[in-house]
Structure formats: structure tokens, C-alpha cells
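With one protein chain removed, the remaining protein chains of the complex are shown where they sit.
We just call them A, B and C in the order they show up, numbering each chain from 1.
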Amino acid sequence: MTMKQKQTATVIFQQEIAPAIYDMWIGTSLAQNALPGQFLCVYPKDRSTLLPRPISICEVREDKAALRIVYRVAGQGTKEFSHYQAEDTIDIMGTLGNGFPVEAAAGKKVFLMGGGIGIPPMLQLAKALNAVTDRENIQVIVGYRDSLTFLQEDLVRYGQVYIATEDGSTGTKGNVMNVIEERGLKADLIYACGPMPMLCAIKRYAAQANIPAYISLEEHMACGVGACLGCVVKTRDMDHHSHVHNARICTEGPVFEAGEVEIGG
Amino acid sequence: MTMKQKQTATVIFQQEIAPAIYDMWIGTSLAQNALPGQFLCVYPKDRSTLLPRPISICEVREDKAALRIVYRVAGQGTKEFSHYQAEDTIDIMGTLGNGFPVEAAAGKKVFLMGGGIGIPPMLQLAKALNAVTDRENIQVIVGYRDSLTFLQEDLVRYGQVYIATEDGSTGTKGNVMNVIEERGLKADLIYACGPMPMLCAIKRYAAQANIPAYISLEEHMACGVGACLGCVVKTRDMDHHSHVHNARICTEGPVFEAGEVEIGG
Amino acid sequence: MNTQTIIAGITFKNPVMTASGTFGSGMEYSEFVDLNQLGAVVTKGVANVPWPGNPTPRVAEVYGGMLNAIGLQNPGIDVFMERDIPFLKQYNTKIIVNVCGKTVEDYVEVVEKLGDEPAVSMLEINVSCPNVKEGAIAFGQKADALSHITKEVKKHAKQPIIMKLSPNVTDIGEMAKAAEAAGADALSLINTLTGMKIDIHRRKFAIANKTGGMSGPAIKPIAVRMVYQAAHAVQIPIIGMGGIATAEDAIEFILAGASAVSVGAMNFVNPYTTVEVVKGIEAYMEQYHVEKLADLIGAVEG
Partner (left out) sequence: MNTQTIIAGITFKNPVMTASGTFGSGMEYSEFVDLNQLGAVVTKGVANVPWPGNPTPRVAEVYGGMLNAIGLQNPGIDVFMERDIPFLKQYNTKIIVNVCGKTVEDYVEVVEKLGDEPAVSMLEINVSCPNVKEGAIAFGQKADALSHITKEVKKHAKQPIIMKLSPNVTDIGEMAKAAEAAGADALSLINTLTGMKIDIHRRKFAIANKTGGMSGPAIKPIAVRMVYQAAHAVQIPIIGMGGIATAEDAIEFILAGASAVSVGAMNFVNPYTTVEVVKGIEAYMEQYHVEKLADLIGAVEG
């Protein structure tokens, strides 16, 4: 596994790409070993907000010298990040978590399903999948609240992109599952990241279709490296750390095969 | 008395004028009523450091649209201030305190005695005194640690400046009292600001010389407006607020006639 | 939208008050905020005679808050009634007087004098003062002492009494029950947590009194927890406080079970805090279509 490091990196560029959704490129040596589905811990500078904000890696620059994150402003920490400008420093730890199993898609037809702020990690994943399967096998299904979408123009370069919006203003009205039904899409394998109800639906769908689904989970974290046991998820099998069927999302995850975890019980 | 206000003002200019001593001009409407010897409360932006830093007013710009403060970096709050640059915002409250009684010097020969970071308020005071007494009556006696002095070039424009340094590298070796002895200076009235030992010596000197001495006191403050009763000094007479011989430095002060307060007891 | 809250039969226009000792008698902050907009002004503690308070330094900054050991400097009840009450009477807000003492008799003397002043709506009894007859441990740290002083004060009080609880206890619920059983009309909590700061360069205490009462946003989670526990231990209304800086903080206390809230140390940081909290609570009620404040009290789920 890759050596983890906390470092002060540099913001290369940042812009708001949708309401409260920010797109930031960070110059960092952590890009060298970054894998799709891994995440960074980003630390606010204001000393009243101490805990890291886990943010998934959206894209790795070709020269492996910069990482892209796309995040939503949800609280004081992300609000602080959103004010950073080019050349400002940013405190990050990474690269964390296991990431998506890319090889599993070798030659297969896959769904990349992202909901809301779960969409960003699908970009680097789609890029990586192009090395193991044909572009037409890569079906990227993304769900937004409304027509104020983001990352579409990036995603279309690496796969077939299908859109759902809650208000129906663009693409299929509803969520990513509705896209599959409406268009009768099929796949041998699913990768997904998004809100829990969406992941539960995908878990059920994958079970019925009898195909594997690799889902990326979220939970409040304190340490981000597996020490605090704050971010656990109930697992089918006994976990290797505490032997109590609780896997650490930051360490054994954030990506799990849907059948391994007990979600939305 | 002047209406107090807390506001977000703008930094016009800042530079380090001696080791850890910073000189900042702030554009603020509070300059309109600022008096020599009054102070501002400056609030750090980092939310872990909440209390205001009381900083005396060094100079008021002629157009009364800007204030100058000169302060020493002593802790995290002042360290934060020292990083502010032109056009950054700065949170301030003012103008606070009573200030020095300028009229008392009408036609008199006076000492303006400043020690270390107690020197800055002497600048605006010296300027103001030029309206009520002759320039040669204004004897500014300032004490520094070493030859790394500050505000001298400003002070000489408004009075006769005499310097003391602890290491003797410039001017009289020792403190401001040594200057008086060495040069046999005389005055009808004293204004002073500086460390407690210096103020105690001045109180004794003034008592012996039987002249009034207006000294500016410092104390840890929380509210800066007289509500918390944190910054009190024992007084000879009963105070009007609590009737217990404790005056509030932020409100009844920071300037007191030396005889009124029990210091260095 | 109705932001009124009722405590011991008294109706307050809104639930926002000032924490005793952080707002004087309102005079100093009347330059910054319109006192007419506050639910009540809770005055600084007043004793039967003037108290000179502690030596300086009396205050120190700590991470996310402050320590204070003012020592309840106050001019005594007589000056207070001649000067501070008439000042506050000018405003359309309720007056709650905080009472402190070194012995039960001290408290009773102040309470009786205030009984003659109809402008005073309620009395808040500060039981964190050292009980000189009990080896200076605070009245508020032992259930029996708290019960005793509550009963004595209640006997002589013409106005409803609020017992202000100390958080420096093992079981806040037990203290709340003791006060209620002894006749308290309401409770306010938390008072400050005892803290200490040492200047490592001078190797001296940052506060002359060695220890000081800690307040500010840093203590809010402890305060919310105690308000929740007290609210589940008693039937009488609770005034919640401890690090409230924003309307969001105030609402957290209300959802935990507080019928009203007080802004304390943050008055020192932002003198406009009280009115900002009033406005923010209204905005929250509007956003979530809450018709009356009462619907929020203790409304946390689970």
C-alpha cells in the first residue's frame, strides 16, 4: 500500500462549477500514487475546526504532479476551502483508502453510477477503465438535482454518459436507477458512489442481476487512517481489525463490494 | 463621549519597523473622533482566539479617515495581525478609553515618556500638544531595548526627542528616568505609557517634584467597554461604578493621574 | 410567528437573554444594541454589600473561550437599586437580577430588598459563589446545600426564582431535581466550568486567583449535554447557556430542552450577538415554518 503523508500543498486553480460545487486542482506529490476511488483528508486552517474533511479524488493530472477535487460547500470547513485561490496553501493528507478495483472490469461492460457529490470519483475511474475495457463498455450514469450539472463535459471523454435529474430538467426524470430501467441498460459490473438510498438501491439491483457492485461509502471521520474507529460499517464477514464485523471505511474502504456490507438495513 | 462601534475596517498599509514591531494604517470612520491615548480593540479572525487585543492609537491621519497603530507581536493574535496586507480587512472596535488630557498642558513644559511598546501613543499626543504649548516645551523621552529604535523620525517632528536604550547603544544608557537625571530635564507635567516599573518610577518622581503625571495603564481585557470588570486598577478614591476603589482601565482609563491609582504597591 | 416564551408564568417577547456578568446592567452595551429587542436583561450578580472582587489579572484567553475570576465585584444592592434598576426600567425588556452572597443570610437580604421592586420580573440565584460556612465549596456543588439555599430564598422571595446551576458536578440531573424539589421556579445552566491556565514562560498562573471560570464556544457541547440532562430530570423550565455565539447555537439549546437562552462571553467578542441571535431564531422559524417557539423546545428526535 502507498505511504501516507500529511503535507501542505498548493492550490493551482479553483472555480465554482455549479451552485456551491467547487472544482480545485492541487499541486501535490501525493498524486504519484493516487488511485481512482481513493480520497484526501483536507484540513481547515481555522483552529476552531480541527477535523479533516474527507474528499474523494476526482482526477489525477497526466504528469502525476497534481490532483483534482470537486466538493460541495456543506459547512465551515468546506466554506473555508472554497475561498482558497491559486497559490494559496492547502493542508492535506493522502492518499487514503483502497480505491475502486479497476482490473475487475477487464473486458467487461460496466456501470459507473454517481449521485450528486458522489459523481467526482467516477471521472478518474472512467479514465482508468479505458485501459482495461472498451470505451463503449463504460456506461457513466450520473444523477443531479436539476439542470445545473457538473463534470459532464469531462465524463463524456471517457464513456457513454447518461443523465438523470430529480426535477427532470435534463435527461431522465428521477435517479440513476430510473435511467437503467428507461433505457434498458445492462452491465456485468457496477461501480457507484452517492447518497445511501442510491447505494442501497444499487445493492438490491446488483443482487437481483447477480453482478458485483463496488460502492464507495461515506462516514464521519476523525483520523482518516484507521486509528480512531469512528468510520465503521457493519460487514457480513468478520473484520480483520477488531474481529467484530465492523470494517473501517477509511482503511478497508471506502470501496466495498455491496454484498460485503450491511447498509440501509 | 464618543459613540463606540465594532466594525470591519480595511488595512491601508503595514510594515515591520523593528524586530517584531509592526506599523499599520487602517482606513476607518473611527478616526473621526479618535483622541490621543485612546485605544482600539483588534479582533483576530481565527476563531480559536476570540478576545480583542487592545492596541493604542499611534496617529490619526489629517483627513481623519485613517488610524495608525504600532504594536509588538506577542502571541497568536498579534501574529495574525502582522500578516495582514493592504486591502485585507481587520475587525476593530473603538474608539475606547479616555485618552490623555491635552488641555492640561496649555502653555506648560511637559515630558512625554514612552517605554518600548508604550511609545506609539506618544506620537499623536505630541502632535496634539503642539496646539496648546510651544514645540520646545514638548520633551519626548523614549526608552528602547537597543539601537533598533522606532517612531523616532516621526516624534522629532513634534518635539525635542531624547532616547534611552537598555544596552546603551544609542542615547542614554538605561531607562527614561536616567535621561531626566543625566540631562537635568524639568517639566510641569508628565504624560507616560510603558511597563509598570517605569510607571511606578514616574509616579514617585512626579510626587517628589510635585507635578501631575498622566499615566496610561495596561491590563488583560475581555470586553473593552466596561462590562466585564476584568481590567481594573485599585484607586485612591471610591470608583463611581462599583464603589469599591476599583476603576476600569478600559473605561475610566487607560489614562489616570498617577496619584489616583495604587500601582506597584 | 410567535417567538414568545413563558417561564414561571412570565411571558418574554423572545427567548434571548444576557448571561449574568457579561452584560453589566445593560448600560455599556446599550451603545451597541437596542435593549428593547431582548427577551430579558439578566444583570451582573449583586450582593448585600459592595464586593471589591479579586486581584488582577482577572481574565485570560483560552482556546475558543476565556477564563475569568472577577470575584463578583459589585456595588451592593442599595446602589444597584438606585442606579441600575431605574436605567433598565427605561426599556421594554424584562429585568432579571442575579443575586450572590457568601452566606444564606446575604442572599436573603438581597432577595428581600428586591421584593419591593415590581420592575424586577425574576431573581436568578448564583449558587456558584463559595459558601464560607462550608469550607468555601460552592452551594451549587452539593445537593443538600443547594436544596437548603433554594428553600430559604424561596421563603423570602416575592418574585419567581431561577437557580443557576454549577456544571462542576458529577450529576447535573441530581442537582436539577434538588432545586426543583426545594421550590425553584426555573433553572439556568450552565455557569462556568472551572479551568486553569499557566504561563509557561513566567511559570505563573495566568489568573491571579489561579483558577477561573471557563466560558465561550469551547464549552458549548458540555452545556448542551447538561441542559438536555436537566430538562429530562425536571418539569420546571430551563434557561440554557454556555458558549452561544449564533442563532444556530441558541436553537441547539432550545432543541435540547431550554425554554430560553442567554448570550454570555460572546457579548465581549461581538457586542451585537444578542440581537443577531434574535433575528437568526426568527429566520430559522420562518425557514422551517415553525409557528411558535414552544414547538422547538426539547424537540430533538430520538
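In the analysis below, contacts are C-beta pairs under 8 Å (C-beta built on N, C-alpha and C of every residue); 3 or more make two chains touch, one makes a residue touch a chain.
Predicted, not measured: the structure shown is a model, and the values here were computed from it.
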Checklist outcome for this item: Among displayed chains, the one left out touches A, B, C
Next on the checklist: For the chain not shown, which residue from C:Gly65, C:Pro160, C:Pro237 or C:Gly264 touches it across the whole complex?
Outcome noted: C:Gly65
Item to check | Touching residues on subunit C - with respect to the absent chain | outcome: 62-65, 67, 141-142, 168-171, 193-198, 200, 203-205, 210-211, 214, 217-222, 224-225, 228, 243, 248, 251-252, 255-256, 284, 299-302
Checklist entry - Taking the full complex into account, what residues of subunit B touch the chain not shown? => result 47-48
Checklist outcome for this item: On subunit A, the omitted chain is touched by residues 3-6, 43, 47-52, 93, 219-233, 241-246, 251
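By our rule, only the chains that are shown with their structure count from here on.
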Checklist outcome for this item: Those chains that touch subunit C and also touch subunit A are B
Checklist entry - In angstrom, rounded to a whole number, how far apart do the mean CA points of subunit A and subunit B lie? => result 57
Checklist entry - From the C-alpha centre of subunit B to that of subunit C, how far is it in Å? => result 36
Checklist outcome for this item: Multi-partner residues in subunit C (2 or more other chains touched) are 63-64, 217
Item to check | Residues of subunit B touching at least two other chains | outcome: 47-49
